[in-house]
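Apart from one protein chain that is not included, each protein chain of the complex appears where it belongs.
Chain IDs A and B follow the sequence of writing; residue 1 opens each chain.
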Amino acid sequence: MRSSATSSDEVMASPLLEVRDLKRYFPVRSGFLHRITGWLRAVDGVSMEVNPGEVMGIVGESGCGKTTLGKTVQGIYRPTTGEIFLEGKPLSRLPAKELRKLRCSLQYVHQDPMASFDPWWPLARSLDEPLRAQTDLSRSERRERVARIVRAVGLDTEHLERYPHELSGGQLRRLTLARVLALNPKVLILDEPTASLDVSVQARILNLLRDLRSEFHLTYLFISHDLGIVRILCDRVAVMYLGKVVEIGPTEVVLRGPKHPYTQALLAAIPHLSAGVPRDENILEGEPPSPLFLPRGCRFSSRCPMFREGLCNASEPPLFPVGPGHEAACFRIEEPSRTGENMIRVEASGLGRTEKRETS
Amino acid sequence: MRVDGRVAVLQNFVGVRLAKKLLNRQVLRLFFRDKLTSLGTLLVLLTFLSAVAAPVLSPYPEDAYENVHITERLQGPSAKHWFGTDRMGRDIFSRVLYGGRVTLFIALAVTVLSIAIGVPLGLLAGYNSGTLHEVIMRVADIFLAIPRIILALALAAALGPTVPNVIIALSLSFWPRFTRIVAAETQSLRHELYVEASQSLGVSPLSILFRHIFVHTVPTIIVRGTLGMGFTILLAATLGFIGMGVPPPTPEWGLMIAESREYLPGTWWYAMFPGLAIFLTVMGYTLIGDSLRDAMDPKLRGH
Partner (left out) sequence: MKVRPSPEKNGGERNFSDPKMNQATAKNQLLKIKDLVLEFHTDRGIVQALDGVNLSVSKGEVLGLVGESGCGKTATARSVLGLIPCPPGRIVRGEIWLDEENLMTLPQEILRSRVRGNRITLVPQDTLGPLNPVHTVGTQMKDILKYKGRSRNGNSDRAGADHREILELLRAVHLPDPDRVLAKYPSELSGGQRQRILIAMAFLPRPDLIIADEPTTALDVTVQAQILRIFRNLVARDRCSVLFITHDMGVVASICDRVSVMYAGQIVETALVPKLFESPRHPYTVKLLESVPTPEKKEISQIPGTVPTLININKGCRFCERCPQRLEKCRDHKPGLTQVDEDHAVFCHLFG
């Protein structure tokens, strides 16, 4: 399943996965004849690079387009425009056969583990299916490979005899990972891998993902709504809002000193264990506008505490560099943020005790 | 538990090794779950077995087709002839048993043929959107617009009264019902997450269609087929009664009732017993079909 070696000078420089100005629009139809009346711009010009072995986090709230981004990158949706490069090769321009082989290296893990298995198939069969479809291994070889991987995710082959509804959320999550790992992928797109799991199970899955990454030399695109998880696993993080990336950079840097007002608000909204009540001014008001009726200019302008008339609603801000590898899409990043004094101090302690934030 | 045991039964039924699992406890529980269902099951078994064993059970197998015993014609039920004799002196009991064979054969053939035509078309129509879907569904609509009996009558009249023609006529009136329900199910199943997951894993569309989607439509097909059996039997008998069905001297229940008309009401047994056979058989299939449909209630479907 490994692709042929690329030329030596490319190997060093090029990222494993690259997305260039990716857009995915959904038509909105209404009326008697189902005419197209508008476009839902779920992903509206996203670019990023992911290096081999890296974990790139994609963070945002509901409706920001992160799931659509993940599915479009993997190929479940076709991009409306834009290009995806895997190992330097543009996916849209490959012949079907090569595309199929290459797509094997890029796998997507769905958000709902229970629903991603056919409820009437025993799990052994569900895990066998991708191998049967994509490889020429014999039945016993397949069974062996599945058994090995199931053990690698911390389960036993006896779990395979069961049906999906008989296992817990955490166990099913492990099996969804096992199912894609059987194909020896290089890149995994993980869509909210710990959603709906209890906190203690979540911890185990995150630690498992970390172990799997080193054991199988994987690269992750880690989609989540929870900034809290991001630091544990992600090297870099991209924050999305209404279809666009508003901030991107190394995780430590972004969490320590977010430059985009939305990222700041997101961080401020996370309840902290020891700090108590956040300052009321930092609480973001309102809700995201409907993606069908976007405001003029910056998409965050309707809720932004730093909104300035004439600047922010005139045109959409591009990503400005704010540090090494760190960019933010805001016209006012040079100015001190209003929420600056409430930035969390990132400590490397086990219990995550922070310095008390200023409350008054 | 999200998936009820009853659905698990059908998944066993459909999935691996039918024969081995056929008589397991869950299946028995399904077919005998209450009094009416048990009655239906018994009736179906009764008519099925008596039809299959007709040559063994009939006291006068030679009376099944062409035979004449003028001296014994139109005699009432007696120890010698349990159901009496018909106008040719043939034993009605034997003819009813053999008639069961004919009827059952026709009904099964019709159902199988209708499924063979209707289900693949339904899968195709449901999986695709656009022209293919529209074409298939409109053609099905045309057939569905005409009541089954009239369509069957017209076709049988056009084709001529033979057993194969009856089968063809009845199938052509039955297949669109399968297409419609299978297409509807396929359309909704296509958007299931596990289908999407399989797609992203690189499983071919044909494989998904057959091994994931089709499998989930089987319970609905079984229900429709079982209910349809009952109505098909009724239709076949109606055709026979009108004279558009199987030709004499084939022992067919509807035909026998037709023959009996001129001798009523005196020779009541001539119409009664074939009529009772129709009634019991159709009721049996309908009861089972109804019961299976209740068991397949969507809220138990594991969603």
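By our rule, contacts are C-beta pairs under 8 Å (C-beta built on N, C-alpha and C of every residue); 3 or more make two chains touch, one makes a residue touch a chain.
Everything numeric here is computed off the predicted structure, so don't read it as measured data.
The hidden chain, counted over the whole complex, makes contact with A. When the full complex is taken into account, the listed residue touching the unshown chain is A:227, out of A:227, A:312 or A:328. Checked against the hidden chain, the listed residues A:131, A:267 or A:298 yield one contact partner: A:267.
When you scan A:76, A:284 or A:314 for touch with the missing chain, the hit is A:284. Contact between chain A and the unshown chain involves residues 61-62, 168, 170, 198-200, 202-204, 206-207, 225-232, 255, 265-278, 280, 283-285, 287, 344-354.
As a convention for this text, only the chains that are shown with their structure count from here on.
With each centre defined as the average position of its C-alpha atoms, the distance from chain A to chain B rounds to 53 Å.
Note for the complex: chain A touches chain B at residues 71, 74-76, 100, 103-104, 107-108, 110, 112, 115-120, 126, 129-130, 133-134, 163, 165, 176, 179-180, 183.
Within the complex, the chain B residues that touch chain A are 1-3, 7-8, 11, 15, 192-194, 196-204, 207, 212, 215-216, 302.
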